[in-house]
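All protein chains of the complex are present and in place, except for one that has been dropped.
Right after this comes chain A.
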Amino acid sequence: MSVDLQTVKRVARLARIAVSEEDAERMTGELNAILGFVEQLNEVDVSGVEPMTSVIPMEMKKRPDVVTDGSKAADIVANAPATEENFFLVPKVVE
């Protein structure tokens, strides 16, 4: 499979990365080189093979459903570019 310029622009939009025409053209070539390289996986017969989930068989760890952490609103917003009273500030989303 290979990608064309339109697909690259669509993927960039999905990934929320602004790309110029020039970027998109360069990326098309690079992405096709990588996709060409991974193409060889199709020759592997995986019938009856489960996808890998863990290195050694282990059960998902569970813990009691109780509050163990929290009340750190100031810490959580401390690194944000724009905040007000422990809220993240973003450009207007709803008109």
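A few remarks follow.
Rule of thumb we're sticking to: contacts are C-beta pairs under 8 Å (C-beta built on N, C-alpha and C of every residue); 3 or more make two chains touch, one makes a residue touch a chain; residues count from 1.
Everything that follows uses one rule, which is that contacts and distances are computed from a predicted model.
UniProt lists the omitted chain of the complex under the protein name "Glutamyl-tRNA(Gln) amidotransferase subunit A" (options: "Urease accessory protein UreF", "Glutamyl-tRNA(Gln) amidotransferase subunit A", "Peptidoglycan-associated lipoprotein" or "ABC transporter permease").
Listed here are the chain A residues that touch the chain not shown: 1, 3, 7-8, 11-19, 27, 30-31, 33-35, 37-42, 44, 46, 49-52, 54-56, 58, 60-61, 63, 72, 75-82, 88, 90-93.
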